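Pasting a structure here, questions to come.
Excluded from the complex is one protein chain; the other protein chains are retained at their positions.
Letters A and B mark the chains in the order given here, with residues in each chain numbered from 1 onward.
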Amino acid sequence: MSIFPMDVQTYDNFMKAKMDGCDLKTLKLKHKQITILVHFISYQTNKEKLERELLTFLTSSRKRWTSEELKNTAPIADSALVTDIDEIISKLLRGGVSVYIEGSPSVVLFGMEKRESRALEKAETESLVLGPQLAFTESLRTNLNVVRWRIHTNDLHIEKFKVGKRIPTEVRLIYMKSLANEENVDTCRQRIKDLEIDTVEDTTVLGQMLEDSSLSIFPQILVTELPSRFCHSLEKGRIGILVDKSPTSLIAPMSLFSFFESTEDTYMRWNMGSFIRMLRFVAMFVSVLLTPLYVAALSFHYEVIPASLLVSLGQSRATVPFPPVFEALLLELLIELLREAGARLPTKVGQTMGIVGGIVLGQAAVQAGFTSNILIIIVALSALASFTAPSYLMGTAIRIIRFPMIILAGMWGFLGTVFGLCFLIIHLLKVTSLGRPYLAPLYPFEWKDLNKSLFRLPPSRNINRPYTNMPKDTYKANFDKAKAKKDVRRT
Amino acid sequence: MKKTTITLCIICILVSGCADKNYLEKMSIVTGIAYDKGEENLLRGTLSILQFDPASPNISHIITGENDTTKGIRIHADREASHEIVMGQLRVVLYSTALAENGLLSLTDTLARDPNITDLLYLTIAKGEAGKLLQPESTEGAPTPGNYIQRLIEKNVANEQLPESNLHKFNHDLYDIGIDPVLPLLDIEEEKTKVYSVALFQDDRMVTALDPDMIFYLLLLKNPYRKGKLQLSLDAEDFKDYIREESYEENKDTPLDIALQQIRSSSTFHSRKGEPAKQTVRISLKQRLLESTLQLHFQDEQLIKKLEQAIEEEVKEKLEEFMEILKDHETDPIGFGKRYRSAHGKNLLNDEEWRSRIKDLDVTFEVNVELQRYGIID
């Protein structure tokens, strides 16, 4: 039951009442004795376009306008005839222009939004040496544009969702129709649909709500700002999520090992890529275990320290007034403080901070006999190691795991450390991502996938998509012909 | 309610369950112990310890204590030290000859029982007073005298100058049937601790110190050499045809001393069932001649043959001499009895029976020597 046509003045008043406090602007035009009401919010609309294309067009016509006619003739692509007041309001709020022509049965809505957004920039948190450097921006449209540009096939499926009751936000579920496992897509779709929330602040927030286990410290959904990584994952049969207003994207299902993959591994030659990837795994172990082992050895197991190290360790410890656990926790905390302060401050100040904190504090602490210099090396090394994780969230998780591990080592030595390790292993076995095992391909064991997660093989050996994502089509490439490589013949 | 219970449980565990702490810098770490006979049948222990003191750069200390047991000494020493005395880094234990002659079993047994103590610990015998050996003037950069002695023995074992003598090996040979353990014998000379020789044992009782020249033959029979060294003096008269004239004229009366290096040896033992005391040992030696006091014509093949023969005879003679020492002291560090048992059956010979037959040992040696290279110039 339409409320149109209605009196112009009533309509105007009605709209003003509905959008009180929304900075609504009204233009009242007289054209051929008909009053035309144009509503918009000035800072949301593209003024130039409005003036040049709509207002000029409206006033210069010789005909008497009807809504139908305006919609059909106006040189604006995004136009619609609407009778629903709510729809009009929501469109106006997002930068639309509504035109009501006296006596018409509907309102014409034009989309002329102006969105202030930054240009595409280089990735900051996930910087690369080789390969595409582009990062997502806050605009969903730009992001979709980038993704479509990278994967321009009709196989790329984009599902639209609006999440949030109070402030609905655009969410896109993106996957390759011919590759992505349907169960995974269903799970993801279901989880997005089931959300009853006010709004989605950011992709990272959505990610937290979609995760299988919120209690776990390990991220189960990858957050990335790299379109290249996003698209690579789609091509492997994973599912991506983009959210409006957010410069990052989500990828699921993920396994622990894929958090240590960087797209750069693929850009580099396979042997270098393998080396660097394995280096990261080693770094993870070093980061989690080095400080706890130091604490355990110095608090309980002096027997295991080799004679050559014993003296230097003992002498550097002799002046320290705290037990090793406390000393280690103190230093680890110091490093975390430095990192946090560096992240909060502007880049230039942040660098100075790092130097001041790292060198001056460290040096002074050793000279004052507050910590042993060997521990400084160990803590710095393990902090450094934790920063090698390509995913920021995973790096943070590893740094946090260190603290309980140090406390365990400080209370029960090697036994506590092994307990912590076993606990971690069991925990990782229990975690799932979209219901898929987190430790795949290690457990459940998938021999053919090891070369995709733990290391890499030369391209000619790498002909399958990872099975762990359960893609519909696993066969990726055929190198039978290319392997021959007989381009140049010596005569 | 549930949460409070869980929290309480966790706090309980944390408070009550913390393991005993051994902070590295709060301990006196013993690296070496020397045991001597004290007054009135007491045991005197000298402990070489490592102790970290923020005020002084001196980390090596010596503590002595006297008591009737080893644990008693530790308690006694505890009274002298501000830090707790711990044994986890013990590297070497020295016993005076007097103690060793009375039997070491009661002293080594506690070491083997203690899970804190490593099996790689070196047991050694001191020629004189053991405590003195732990107080040399220089330790050549080792943190404590204990560590210094460990390095000293370790190097000599690696260079095949001493038999392996760690705690495990000692216990192994002690408990094995038909073999007696051996331990290195150390001495202090000009305020410097050094290896003197090897002590031979009858079970856990030291019976004699081997002549230092004889160590080579002990090791030759015990283990195959891989890079051994030997110095021999042969009668120069036998080689006068091959000696360069000018050299011969000058050193008419000196014996021909030769130095053999890179010795690789192997030995096989043969015996017949029922005759454990009558054994044949076939030894083959391959080596390089590096040095001789006289100038020889090494191109001559005859000379090489002759040299080989002379060395063979010399080695054989020395081995027989060595066997006489074993028979005199009724000790079997080589394990003739053990080899007999493993060749003919484990039930054929027990410890006492073998002990009584050692003095009847009749070992025939067949030595085969092969000279391989003669240095880089002729």
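Definition applied: a contact is a pair of C-beta atoms (placed from the backbone, for glycine too) under 8 Å apart; a residue touches a chain by one contact, two chains touch by 3 or more.
The rule we apply is simple: contacts and distances are computed from a predicted model.
Engineer: Among "Spore germination protein (Amino acid permease)", "Putative transmembrane transcriptional regulator (Anti-sigma factor)", "Auxin-binding protein" or "Aminoglycoside phosphotransferase", go ahead and choose the protein name stored in UniProt for the chain not displayed.
Structural biologist: "Spore germination protein (Amino acid permease)"
Engineer: Specify the residue from the set A:Ile305, A:Leu334 or A:Leu434 that touches the hidden chain.
Structural biologist: Answer from the full complex: A:Ile305 touches the omitted chain.
Engineer: Given the contact definition stated above, which residue among B:Glu101, B:Asp173 or B:Glu312 touches the chain not shown here?
Structural biologist: Once the missing chain is taken into account, the touching residue is B:Asp173.
Engineer: Pick from A:Lys122, A:Lys177 or A:Lys430: which residue touches the chain that isn't shown?
Structural biologist: Looking across A:Lys122, A:Lys177 or A:Lys430, the contact with the absent chain belongs to A:Lys430.
Engineer: For the full complex, which residue in A:Gly369, A:Pro444 or A:Pro458 touches the chain that was left out?
Structural biologist: Of the candidates A:Gly369, A:Pro444 or A:Pro458, A:Pro444 is in touch with the missing chain.
Engineer: In the complete complex, the non-displayed chain touches which residues of subunit B?
Structural biologist: Residues 13, 16-17, 19-20, 88-89, 115, 118-120, 168, 171-173, 175-177, 338-339, 342-347 of subunit B touch the chain absent from view.
Engineer: At which residues does subunit A meet the chain that is not included here?
Structural biologist: 300-301, 303-307, 412-415, 417-419, 422-423, 425-427, 429-430, 437, 439, 442-445
As a working rule, only the chains that are shown with their structure count from here on.
Engineer: State, to the nearest whole Å, the distance from the C-alpha centre of subunit A to the C-alpha centre of subunit B.
Structural biologist: Once rounded, the distance between the two centres reads 66 Å.
Engineer: So in the complex, the part of subunit A that touches subunit B is made up of which residues?
Structural biologist: Listed in rising order, the residues of subunit A that touch subunit B are 298-303, 305, 307, 310-311, 313-315, 317-320, 323-324, 369, 411-413, 415.
Engineer: Name, in rising order, each residue of subunit B that touches subunit A in their complex.
Structural biologist: 14, 17-25, 27, 29, 31, 50, 52-54, 59, 86, 88-89, 91, 116, 118, 143, 147, 150
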